[in-house]
Structure formats: structure tokens, C-alpha cells
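With one protein chain withheld, the remaining protein chains of the complex are depicted in position.
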Amino acid sequence: MKCRMMKESFNIEKAIRLVSSPKTGGIVIFLGKVRNESHGRNVRMLIYEAYEEMAVAEMERIRKEALEKFPIEDMVIWHRYGELRVGEDTILVVASGKHRKEAFEACKWAVDEVKRRVPVWKKEVTDEGTFWIEGERHIKAE
Amino acid sequence: MKCRMMKESFNIEKAIRLVSSPKTGGIVIFLGKVRNESHGRNVRMLIYEAYEEMAVAEMERIRKEALEKFPIEDMVIWHRYGELRVGEDTILVVASGKHRKEAFEACKWAVDEVKRRVPVWKKEVTDEGTFWIEGERHIKAE
Amino acid sequence: MRIRVRYFARFRSLVGTGEEELDVPEGITVGALLNILKERHPELKSEVFAQNEDADVNVSKNGRYVSFDEPLSEGDIVALFPPVSGG
Partner (left out) sequence: MRIRVRYFARFRSLVGTGEEELDVPEGITVGALLNILKERHPELKSEVFAQNEDADVNVSKNGRYVSFDEPLSEGDIVALFPPVSGG
């Protein structure tokens, strides 16, 4: 499955195999992680909520658009949800191409699109309370 | 070891651990592979020769320059040598950062620098004979 | 006609439910539905429901983003949610 929402951690080697063929010369991977700091607050954990069916459909649309827009060979887009601790993986985008240029461009573009379009929301559990992240805004959650 | 010339295949999970800290928000990875075609020729195998001591030293210089040039956290540069078949990994560059932008830029920059500076040479074994690759030139080998 | 409305993330907390069914006039648009929902859930009134950069609502129909002038049909699933923050 090349586009997935999942609770379990990523098997990156498996994602690489999914996009590799004998024609592949370069693979670019973006791996997002939960970091311990956000806007000056000490982060303990992220809770990702998703509109799962739509999220998968939107990732599939992004993958399809990437394959049309860039001369790449293949792409994997995986996103995790649920409770994720500092250091855990959150998102994985893998783009394979004959050459590296297009793989870099497609990977970067797809990560941006996922962050802009895929219905997933982050709640940051910090030392100063819990905040919903909505685009650039942070809103205190009860 | 963050800069290495090696015969064995890459352990990508290990490379990721080497650059990860609780501050890490994004990791960008470039993985090069032997592909089955080069300038219209059907490639059977690549033979990489290296000036090993200098190659490692040059990779260390590239890593140090990347850490100065980009606000990234860490970088791994590994390169394989010896006989590599179609589909096998050749080069791995991993850049970690708080944010993805700098990780993408640093990874791309470092791959370009490795290809320009690190003393490693590729001999392509194709259906039409064996060729030394020197920058953009292909020279038939005996 | 009958449609389903789903709420996600902070909107789900605000409204107090993740899903409800509603009877709405035949051929109603997404924009008109939003007005009905604001009446039904006063806690949504302070949210900026607009189609511009300042908007803090996204609307999808059957799993696809739609604009406010999108007409609805029997059985459609409409979802309301804040700007996304995946990745």
C-alpha cells in the first residue's frame, strides 16, 4: 500500500522496496519526527487525529499529482496517527527517480502538500498544557 | 562513524539513529542506486574504485562544511565501493534538522559535493563493453 | 433530504459530537448548510467560516474538499474541520 494512515511505526526498508525498480537511480526520503520543542514550549507528546478515509484519499491524490507533475518513477506517502512520543516518526514520503533532481523536487513538494491538504490534526501535549495546532495557529485545548 | 567508505550494504535505520536527537523534526535522506541503463547502454554492474583514505577525509570535510553552511543538526555520508549489481545501493546521505527546509537543502548540497569532490570512480560494465566514467565523459576501458 | 455531518479535531470538541444526521432542503449548498449548523450549534458562531486565508474551516463532501457553493444530495457526508496540521 503506497498511501497509508497507520498506528505502527514505519518500516523504511519496506517503503524503499515499494518504490524501487531496476530503473531507479535515486531515492529521496523525508521522515518527520516528534521533536521536544514547539514555539518555545517543551513538548511531551503529540496526539494526531485524522479523518482517516479522506486522509488516505487525499494522499492518493497527492501521489497521483506528483507522478504527473514530476518525471519520477514512484512515490510512497505514509502518515501515523494516535499518541506519538518525542523521537517517534510521524510522516514518511519516499520518491524514486532515474535521477536525483526530480526525486528531491517531488519529495519536497509532496511533503508540503500533505501538510497543507491531508486532514490530520496535531494536539501538542506540553509542560504548559495541551494545544490544538491549526495551520499556524495554536489554540489551547480544555 | 558518520562518514564511511564500505563494501557492505547500508543499514539505513542505523544511519537515521546516528543523526537523530530529541530536537530532530525532519530527516532527509538520499539513497543512490545502480540503475540498469546509462546513456542508452544496458548496465550489468558497476565497479567503484576509491582512494579510500582521501575519500573518507573529503566526506568528513563535506559534512563539516554542511554543518557550518546550513542550520542542520547532523549528517551522515556513506559510500559503497567494489562490485555493485543493478538495484544495489551506492551512496547514502542523511541530514537531520529541526525543520525540513534546511534538511532538504543540506542533503541535496552534500550529494552534489560528494559527486564533485570525493575520489571515487565508476566503471560501468555494459552489454557494449566496459566504460570508465570520468565526470561527464565515458571512456572505453580495455 | 437526509445528509450526514462529521466534525473533526477542535470542532468535534466544540460541538460535542463527531457525527450527526440532518434533514435539509433538497439541493441545499454547503454555504447554506453552514448557516444551519451555526444556528444549531451556537458554539460554532465565533468560528470564521469563509473561503479565504483567514478562514478556519475546511469543508469536504464525500472525502473531497468542496467550495461553499457546492450543492448537496441525499446521503452526502459533509465534514467540517479546522486547518490541518499533519506532517
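First chain written, first letter: the chains are A, B and C, and each begins at residue 1.
One rule holds for everything that comes next: contacts are C-beta pairs under 8 Å (C-beta built on N, C-alpha and C of every residue); 3 or more make two chains touch, one makes a residue touch a chain.
The structure displayed is predicted, hence computed values, not measured ones.
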item: Displayed chains contacting the withheld chain; value: B
item: Selected residue (touches chain absent from view) among B:29, B:66 or B:91; value: B:91
item: Residue in contact with the excluded chain [from B:3, B:43 or B:118]; value: B:118
item: Sites on chain B contacted by the missing partner chain, in the whole complex; value: 32, 48-51, 53-55, 57-58, 79, 90-91, 111, 114-123, 132-135, 137, 139, 141-142
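Operating definition for what follows: only the chains that are shown with their structure count from here on.
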item: Chain A and chain C: spacing of chain centres that average the CA atoms, whole Å; value: 25
item: Length of the line joining the C-alpha centres of chain B and chain C, rounded to whole Å; value: 49
item: Junction residues of chain C - those touching two or more other chains; value: none
item: Where chain A touches two or more other chains, by residue; value: 32, 111
